[in-house]
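The structure under discussion is supplied below as structure tokens; questions concerning it will follow.
Apart from one protein chain that is not included, each protein chain of the complex appears where it belongs.
Here is chain A:
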């Protein structure tokens, strides 16, 4: 049994292992990086550390968020020991689904999402897509 931090993106529910999340930041001023890949939302100041923020919607090939819609930064740890922030729509609860509720993603999941989703978890009323944070924060994965 492990815990998952959940968040929504374009009505999809995603989950990442709690152990990979450093913190969740609301209402952060992002500095845009002109010329950067569209996946890059900008840079944010995390207590003096400059953290790259990735637009997870774009990373997953989802529709861009509406202008002015709220978003949340989920700061996750990267394999190389750094941190990267993922911009999501809304943060959800921490869930602890049973191990046997996981399955490989069904074909109904769009391919762009499937590339970064390792497993799907069947919850009572909907599905939680388990995001491969390691792949999600690896640059150049989408091109």
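Miscellaneous remarks
Going forward, a residue touches a chain if its C-beta (ideal position, glycine included) is under 8 Å from a C-beta of that chain, and two chains touch if they have at least 3 such contacts; residues count from 1.
By definition in this document, contacts and distances are computed from a predicted model.
The unshown chain of the complex is recorded in UniProt as "histidine kinase", chosen from "Cytoplasmic protein", "Cytochrome c", "Lipopolysaccharide transport system ATP-binding protein" or "histidine kinase".
Touching the missing chain, out of A:51, A:72, A:91 or A:117, is residue A:51.
Only one of A:16, A:60 or A:84 touches the chain withheld from this view, namely A:84. Take chain A: the residues that touch the chain left off the picture are 29, 31-37, 39-40, 42-45, 48-52, 54, 80, 82, 84, 139.
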